[in-house]
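Below: one structure, written as structure tokens.
One protein chain is absent from this view; the other protein chains keep their places.
After this line comes chain A, so read on.
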């Protein structure tokens, strides 16, 4: 009763009070070492003749320093004793090939193994340089803001829903507040619901424009596209987002002059970082092009890709820059796969550019993108480049208040949406209506 028989505080440097003993001794998570204190030795290095401090000396294992010395293990005893070392026993061989317990062939033995490495961009690739890196990889020129053709659809008063603001705010409240019996829903539940609600609102415009009903959504589809870019093979593979397919392709957004003017544009590099950083390097691959759908699909042309970034945990979630880069890569991948299917595998400048739109959101902030594929000749950095228009970081609302703010027993801040901006949904709707609407400024582009 006078004092505790076990130490109340763990030893200095120990991460936890209890650590496993026996064969698993030392296997807990170690305390990360703090940065070294700033002394003349640590900033400038030790003087030439001085002996190194103990922690900087080259520590080789005892077996290397004293040859012939072997660890005494309990292998001979055939049972564990705590004062002898753990033996390194040879790996047990089954003796026969069991397909359910075999590790599989090595990479070098696989039929699709190639010496030359290929860089793959998939849906979890977070690129370091973001949009700049994606622009270099896809040989694209960036234009800020949405193209004037799409902006003119926004300005047309006939392209608006009835009670648009009220319905959009209901959709936001539904996704953010009303969807669960708890007070605050998680991002994994509210983000896809918000996108579905907005898409449902856009689909109600089919009564005004019947060609809108000739579209089909595809979820969980896989795209494959491969190209060569200055002696690196690049690929875009895998499931990406929700794709809206249409019967008719989108008309090119940029004029021929603008496309030819991109020849003078120089792609931005970021030496010393390699443009293929953060892409997965694979040696076993197959270069193929696949839109995700078979031949004869009644809705062959990709129209818009919707990306939902709904990870609950912030480190896992894509930052806006990385989300824009992912949108660009996959829009390019879909456009390239479609171009190869339509115009063949030869790299050339396309007569009829392929346009794919892309919208990405994490529940509050929207990124809009219109990508036009002008050329499939991507090996060199000269010549005609592709074009992309990006409208980044469009806030649909500032924040949601779940509980009323009460000051001195008076409700000062009622619960609801704060800072709603109607322009964001207008752009969303304009990108949806693009291709089905004859806008007023449509001129002969080709």
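Here is the rule we use: contacts are C-beta pairs under 8 Å (C-beta built on N, C-alpha and C of every residue); 3 or more make two chains touch, one makes a residue touch a chain; residues count from 1.
Note that in this section contacts and distances are computed from a predicted model.
A chain of the complex is left out here; the name its UniProt entry carries, from "Mitochondrial ribosomal protein S30", "Cell division cycle associated 4", "Two-component response regulator ORR4" or "Mevalonate kinase", is "Mitochondrial ribosomal protein S30". If you put the hidden chain back, the residue from A:123, A:160, A:173 or A:232 that touches it is A:173.
Contact with the omitted chain, checked across A:292, A:353 or A:435, is made by A:292. Contact with the omitted chain, checked across A:71, A:213, A:255 or A:312, is made by A:213. Against the chain not shown here, chain A presents residues 167, 170, 173-174, 177-181, 192-193, 196-197, 199-200, 203-204, 206-207, 212-213, 216-222, 290, 292-294, 296-299.
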